[in-house]
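The complex appears here without one of its protein chains, the remainder shown in place.
So, chain A:
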Amino acid sequence: MKPAPFDYVRAHSVDEAVRTLAEADGDGKILAGGQSLMPVLALRMARPRVLVDVNRIPGLATITPTGSDVRLGALVRHARLVEQPHHPLLAEAARWIGHTAIRSRGTSGGSIAHADPSAELPVVAAALEATVHIAGPGGTRAETATSFFAGPLETTLAEDEMITAVDLPVPSRWGFAEFSRRHGDFGLVLVVAAEVAGRWRLAIGGVGGVPLRPAEAEQLLNDGAEVDAVAAAAAAETQPQSDIHASADYRRAMTAEFVRRALASHGKRAAA
């Protein structure tokens, strides 16, 4: 199918992009990589009046190590994440995003803004308590990933705001494990374990509306509990739904297994 007609504005600055969004009065959409938005337009599940193409805004495609964090510009393509040496967890997670032709266009900011709870970057952002930098007509603000993800495909981003960058702490140790039917599919269950400033955090995708942080499992992990106990606690904290891809029970069982695998893999992946 083909998208419904829209006005196309190529923004050359963040200010121009948010101003154009504001002028669209709630009926505008940011177009970055387009790997999620374009299918939605083609299926006519969305028919915005204005598309604001941000791909040509200079300075948003940089990866910058800043002390203990890495700052990702909103326009960093997934393919660049795979190659960069500054954040090994991001490199591994990005390898699991779609296929090469998707990774060459899809962007970090777009993936965070789209907030698919079974996509890789939102789960990594949740585990690392990433800081999302946001620009709007009234200026800029920053928000933690935990509060930014509000529901399935839902964030606190206002209609006239755009993400400009995301700060992600570099974990000292980490593990990543994803289960999908075929490589490149969305994860049925994906687990990120990350040790930041001496404390382990867990985030689980695919088992709820937003990336889940299982508080009890994290506590057990930091108290030195056995991996099996952590995995069981994490599974017990999920409330997955059944759908055509997997039943809730299956997802819960896979959560326990993939928490185990993420934790088993971390030893080999201590930051250099």
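One rule holds for everything that comes next: contacts are C-beta pairs under 8 Å (C-beta built on N, C-alpha and C of every residue); 3 or more make two chains touch, one makes a residue touch a chain; residues count from 1.
In the analysis below, contacts and distances are computed from a predicted model.
Of the candidates "Cytochrome c3 family protein", "3-isopropylmalate dehydratase", "(2Fe-2S)-binding protein" or "Carbohydrate ABC transporter permease", the chain left out of this view carries the UniProt protein name "(2Fe-2S)-binding protein". Touching the chain that is not shown, out of A:13, A:84 or A:104: A:104 (per the contact rule at the top).
By the touch rule set out above, chain A reaches the unshown chain at residues 1-8, 10, 31, 34-35, 38-39, 41-43, 51, 53, 55, 79, 98-102, 104-105, 182-184.
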